[in-house]
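All protein chains but one are shown at their positions in the complex.
As written, the chains take the letters A, B, C and D, and residue 1 is the first residue of each chain.
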Amino acid sequence: MSGTDIAFFLLALAAIAGGVTMLQLTNVVHMVIALVMTFLGIAGLYVLLSAEFVAVVQVLIYSGAITIIMLFAIMLTRHHADDKERQTTGGVWHRAVAAISVLAFGLAVYFGIRRLDFGADGSALAADNAREIGKWLYSYYTIPFEIVSVILLVALIGAIVLAKKDGKGAEDK
Amino acid sequence: MSFLSLLVFSPLLGIILLAFVRRTDTKTIQWLGTAATVPPLLLALFAFIRSGSGFRLEQLDESYDWVRLANLPFFTDAAYVIRYELGIDGLSLLFIVLTAVLGTLAAVASLLIKVEKKGYFMWLLALEIGMLGVFAAANFIWFFLFLEVTLVAMFLLVGKWGGFERERAAYGYLLYNGLGSALLLVVIAVLVARTGTANFALLHETLHNPVAEGQLIAPLTAEARYWLLGGLLLAFAVKLPAVPLHRWLVRVHVEAPPPVVMLHAGVLLKIATYGMIRFGIGLFPDEFRAFAGAIAVLGVINILYGALLALRQRELKHVLAYSSVSHMGVVLVGLGALNEAGIQGAVFQSVAHGLIAALSFLLVGVLANRIGTTDIHRLGGLAKAMPIFSGYLLTAALALLGLPGLAGFVGELTAFLGLFETKPALAAAGALGLIFAAVYSLRAILDITFGHTRERYESTLGLRGAKESAASVSEPRVIDLQAKEAVPAFVLVALIVAVGVYPQLLAEPLATVLETMMNGLGG
Amino acid sequence: MMNLAWVVPLFPLCSFALLLLFGRKWKKASAYVGIVATLLSLLAALGVLAGRLGGTTYEANWTWMQIGDVTLTAGFSVTALNAWMLVVVAFVSWLVHIYSQGYMAGDERFSTFYAYLGLFTFAMLGLVLSPNLLQAYIFWELVGLGSFLLIGFYFYKEEAKAAAKKAFIMTRIGDVGFFIGMLLLFWQTKSFDYDDIFRAVGDGTLSPGMTTLTAILIFIGAIGKSGQFPLHTWLPDAMEGPTPVSALIHAATMVAAGVYLVAALFPLYEASEAAMMTVAVIGGVTAIFAATIGLVQTDIKRVLAYSTISQLGYMMLALGSGSYVAAIFHLTTHAFFKALLFLAAGSVIHAVHTQNIEEMGGLWRRLPWTAPLFLVGALSISGVPLFAGFFSKDEILAAAWLNGSVELFWLAVAAALLTSFYMFRLFFLVFTGEARHDGDAHEAPMSMVGPMVVLGVLSVASGYIQTPWFGSFLGEWLTDGAYHHEAAPGWIAVVATIVSLVGILLAWLMYGKRTVPRDWLSARAPHGYELLRRHYYVDDFYRWTVVALVSFISRLLAYVDRYLVEGIVRLVTGTVSAAASAGSRGQNGQAQTYGAVTVAGLAILVVIFALTGGYWL
Amino acid sequence: MNDVWQANWSMMTPEWIVLAAAIVLLLIDLVMPKERSRRPLAWGAAAGAVLALIATAAMIPADPVSILHDTFRLDGFAKAFKLILLAGGALALLLVAEWEPKEGSHYRGEFAYMMLFALLGAMMTASSGDLLTLFVSIELLTVSSYVLAGLRKTATASNEAALKYVINGGIATAIMLFGMSYVFGLTGTTNLGDIARELQETNEPYMLALAFLLLLIGVSFKLATVPFHMWAPDVYEGAPVPATAFFSVVSKTAGFVLLLRLFVTIFAAAPAEGRDPSSLLLSMQPVITVLAGLTMIIGNVVALRQRSLKRLLAYSSIAHAGYLLAGFAAMSWAMIDSLWIYLLAYVFMNIGAFAIVAHIVNETGSDDLAGLAGLYRHRPLLAAALGLFLLSLAGIPGTAGFIAKFYLFIGLVVTEPGHYVLATVMAVTTVVSYVYYFNLLVQLFFRPASLAPLRRLPAGLSTAVVLCALGTLAIGWVPDLAYDVLAQFGHFGDFLP
């Protein structure tokens, strides 16, 4: 067992543990924090997979940005939040159906991936993959890149439109 | 515009003109609505008379490019070209004349409609366009198109201008016939998809020509043909209607306004006959043989079932509804015989029942209008107050029970003549229906017109009489059939007698069609 | 003249049409239209008869309807039989038209009555002229229509309504037999023409079984129309119609149509032993059966009606015994004397306004014309020698004897005894003794008496066209000379005479002289008496069997229709609507439920795929 | 880098127009004084869409073009479906122009350009030959749609709709992306053509099939077909009517575009373990067939119980998605043609119906179907138009709906063996749909009129109604108008890269 393997197991364990903990916790803030562990674990895995740039982005965006805005959202909406409140929806049936379906789905997929192997070792991935990614983005994937910029614009405007409290003056009009 | 298009679409002019008439101007509406049914009548009669003097109906065929469904390189130019095609032969001509005649008479009888007359006439004319189109169409798509026009028009006519349970009846009509049409559409789609044409003649040729078989776009196996024919027959069995798919008919007969029932019982049910002959026997003669026995049995069941149920009804409209079921059974009997006599009988019976049912419902309309009820148990002795009306009613009953010399007999005779050749025992069982027909029609009509004047409605009569002259309460007076009602009734009786006395009138146009059909059946 | 035979039925048809259109305007004058039309018919019929005397036949056909290669024709033919029938029918009809002028005077639907009479006469003449079965069937039914309309003439009476309906339906039952037989015959012989059918019978195209079957089926039609057992029950009820109608239709013409039909198809029947036997047995049974019922009836017209049934049974017996001539002979004489009896009965009813013989009596003096004429009729029907009935009945008895059916012969003899008994019971109760009714009874006007006188003469004279003494004119005429009178044993005539006289004597003892108490039978055999009075419970039997069965089935089907057929429809629509509401309830507004459904769907698809290894369906 | 500059960007004119219009409108909205009405923005957006439509039409004769390794493709397919998308978008924007926000909210200029952005996403979906571009494009549409659904900010229903849309959309996106990741992993490329070629040699049919199912479920969210249909009624009901019209037409069209692009290109020639080893798509046909059948049944049956017009049309749109999916499941030569015709007809009949519903909602403040009662009395023409749309939706001949549905039927039965069961299900459920469509007709024509007559239709709605009615009638009576356009695309012979 090599060092990478050990690292993989630790990181995977962290990621899964974060997820499972999240499912078990009752406090919303704790849940988010638990997921940060997962996100960080995933970032570590990206490093193992020679995707340093993605790992950095992962840390910045998920462990950072998204977690923060989620926490903000929780704070913003946390007027009567009560930790003792029920944290899961629906009845037993709903959860059972969800669990069984998810489990069945997972098993079936696992059956497919358990020995999936293309024999590639991925050594060809350049160490400076940020540059490589840049090249791809600005040549091959120019168009989707532009579209994503539009999406972000839309998300920006949309978030403002939806979240902004309409001023009194506007409502009077 | 060509002759047939003119014939089919001429009521459209009426619809357009009606749109500009004020809603309250009922006189103009009635006048215009009736007048709009005259052009098709004249044109149809013209064609009928011309065809009698050796005019070849094929000359009337029309065909224009309409739509090209697929333009793929691996299809021939003709494939999937759906054309606007009209064309008639003797068979369609008979039904067109029937439609045109009943259309005008129903428009005249619509005097009794009091509410929303404008919309009523617009839809009535639309219904007539649909019915004429169904018989004039020379291709499946247009046949279906016109068929659905009748579906929508009938739904609205029944649902808006019908009796107390009109909407239920309208929905019943819609669902049963919609299902029939849907099934028909699937069959049409299969035929069009696999042959690349919707034209009757081309389809006929393609389906029967072994050389063309190879040119089908996708194969039509022998088994598939049975399924297709089964689908067709089932679709038309709903429209006929065959027991046990008849419940909608009963409701429509009872709830729809009588002039609409004139057209419904008179023409719409006959689309089933037409369809079964034209498509069933016309396109799948060999396969039809396999179904013939079942059809004949179903026909006999229809006859007896309808007749036995008609025996028990206390509502005249119900009696007539079940009698329609019974009479349409004769059509099935004729088709099940699958010989010339049988097919001819099916057509005759359709025309005859069309006329008779129209007469019956014309009179039912008058009865409902005058007395306010058509409940047999509440009526009686009407012949005293309304002798002329009662005379017509009696004639209708006699026609219903198939009295020789009237149209109904000719249909029953020919149909049974056909079945006696192929399945005598079954035919004999069906002939028992003749007895029941006598029982139910006489029971219903005699209970209304003969016997004592019932107390229950005497007051109605008295009341009505009292309005006119307060002194004559003791002698109830109801207005007898008036001239504007008597004229359509008389025309119908005259036609019923004409067909009954000289059926060759109908047989002549049919002769060539039958011959072709019998060739298809292999002698 | 014979090529114009088609005009014979045309006159009454014109009368019908004219009266229907203008009758209300013409009122009284309507009678003359009818009388003139039938007179013209009669004259034309006589012309045809005269032409036929020349010995030629005539047939003409037109296309009625084409079915593929088959052409159904309509036309007329003149044979000895129908030329003779034309005259009989037209003649009786004419007399009844005249008689009705008096009888129906004052009825507000006077013209309608004449219109109906015209329709009936047209149909009857048309039936007689038909050269083929189909046309015969058409007129056969039209005759039924005429009868129906006339029975129901007093439409406001519930009894008339019921009687009319019953008459139509009972005869319809027979007609369906006719219909089936006719159509079967058509496919066997490819024709409806009598001649073609006879040819097929002759050359064996028609198998013996089919011959018997079709003959019996057609005979069912005759049973219905001629009021034979077991379809006779309508005929007594039909007496609800006006009396001239009873005379014309239910005595002289229509009811004889059954006999005529069998006679017209005689070669078909002759070819089948079984069919002949059936006809004979039905005829014989009906003769005695109806006669016994006639013994106890109290309605004057009903007695006559049962007597008609009985006499028609005689005719059938004659046909079944192979004596076609005897049947037609009896048909003719019966037409005259029974018409006479009915008209006379009508005259009595006209005078006393009741039909119950218990309320009559002592009318001999009050009705100086009617009473003797009735007596003539009664003597004739009773078979008293020298009256027409004697000869024709004798001929039938002889035929039955010669045919070897001894049982039927004695049955007929017994029926003859009963006939003379109940006829004279009637006579004595109505015309002798003290008057049991109040009010004045006046003799009828001349328009009524006149036809009765003519019929009275014929009730005697018509017997002499076929007698053992002067020669068998009728027989030779009907068979184109081939007829030869088979010598019947002389004792038959003697027995017949004795029997009829005994019957009269008994009636006199019981009702005239009253030495035998009237309740002799009812006292001694109350059950038997009741049995007869209730017409052997045939009507009740039908009510409790056939009617009940049909009613049961139709009630059953009504339930099937309402609950099973509609139930299935309801089930389907109910299922759809339940599915709709379930689906709608499943849409519970929970976003996560929607997701869960999706994931469950995904899982199902994936698992099925994983388990089946991709082999779907 | 050179590729970027040498590419034939003029082929993206319609997209540029839409994007430019959106940006310009956005800027105008920003600088416009607060008190000015934003309605003209919607007219401007509609004009932009029409302009783009004209530009697309002008490019019909052009040869197929591929920019940057198929990340943008302008083939017949793209042009054909862009026509529908733009027509639907333009018509929906006409509805936006007459939108009357209720419950104290005010008209929002964002509505117009958000819809343009969504339209842009849809158009890009039609034009992409690359997995990544497809994903990003459809996400542009989806994210914009979330915003559109929530635009009635003060209405709880609208908030709820947006929320449900986001949650279900997120799950769908994740599932689809999961599927895409396997497709990507098995092939190592995002170009659809390359993927197809790679897949022909793959020896992982099981994983491929799993990817197929994941993608199918993901896409079924956009199509609103079983099993991912349940969000649609809630979102359709809660969203503003013009947005609902947009979702039911443009989003659905985009979904089918995605379906065709992805599945036909990638899976048609991929190996499978199923009944047809040569084609995964064909061996998965039964799955699609079952889903299509279920969609038709559920959509039509549940619609029977709806009283809300928007909800009813939502279920009806599920049902129509079922019909379309059935057309796809048939996989006949008529597949793309018949879907195109159907979607075209659907644009006209559905937006027409929504335009009138929008008016009813504007006027009465409620979308209960009783609001239609007696419309015929006061506004006979409007009632007649709605009647026409409903008949067309029901597939009655003489309308576009029939022609379209008939072509679907042809597709279903022309294959060997034919999909007779599916055709029958389609026929029968169509009859079920008669009940609720005719129930609206009953309201229109039979019921007594309500007291207050509706105002006249405002300009935007009346334009939309007239155009839709014309379209519905034209395709119904002169179908060659549509078929001739279709023929221009050469039956999509250049569809596969």
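Definition applied: contacts are C-beta pairs under 8 Å (C-beta built on N, C-alpha and C of every residue); 3 or more make two chains touch, one makes a residue touch a chain.
Note that contacts and distances are computed from a predicted model.
Taking the options "3-oxoadipate CoA-transferase subunit B", "Dehydrogenase E1 component domain-containing protein", "NADH-quinone oxidoreductase subunit K" or "Phosphate transport system permease protein" in turn, only "NADH-quinone oxidoreductase subunit K" matches the UniProt protein name of the chain that is not displayed.
In the full complex, the chain left out of view touches A, C, D.
From the options D:15, D:75 or D:237, the residue with contact to the unseen chain in the full assembly is D:237. Not every partner is drawn; the one left out touches chain D at residues 132, 135-136, 139, 143, 146-147, 150, 153-157, 159-167, 169-171, 173-174, 177-178, 180-182, 184-190, 198, 233-234, 237-238, 305.
With the whole complex as reference, residues 584-585, 587-592, 595-596, 599 of chain C touch the missing chain.
For chain A, the residues touching the absent chain in the complete assembly are 4-5, 8, 12, 15-16, 19-20, 22-23, 28, 31-32, 35, 38-39, 42, 45-46, 48-51, 53-54, 57-58, 61-62, 65-66, 69-70, 73-74, 76-77, 79-81, 85-90, 94-95, 98-99, 102-103, 105-106, 109-110, 113-118, 120-122, 124-126, 129, 132-133, 136-137, 140-141, 144-145, 148, 151-152, 154-156, 158-163, 165.
Here, only the chains that are shown with their structure count from here on.
Looking at B-D alongside A-C, one finds more C-beta pairs in contact between the chains of B-D.
Averaging C-alpha coordinates per chain places the centre of chain A 100 Å away from that of chain C. With centres set at the average Cα position, the gap from chain B to chain C is 37 Å. Residue positions 108-109, 111 of chain A are each in touch with at least two other chains. Contacts with at least two other chains are made by residues 592-593, 599-600, 602, 606, 609-610 of chain C.
For chain C in complex with chain A, the residues that touch the partner chain are 590, 592-593, 596, 599-600, 602-604, 606-607, 609-610.
Looking at the complex, you find that chain C touches chain B at residues 63-70, 134, 137-142, 145, 152, 155-158, 160-161, 164-165, 168-169, 172-173, 175-176, 179-180, 183-184, 186-187, 550-551, 553-555, 557-558, 561, 565-566, 568-569, 573.
Contact residues of chain C toward chain D in the complex are 576-577, 579-581, 583-584, 586-587, 589, 591-595, 597-602, 605-606, 609-610, 613-617.
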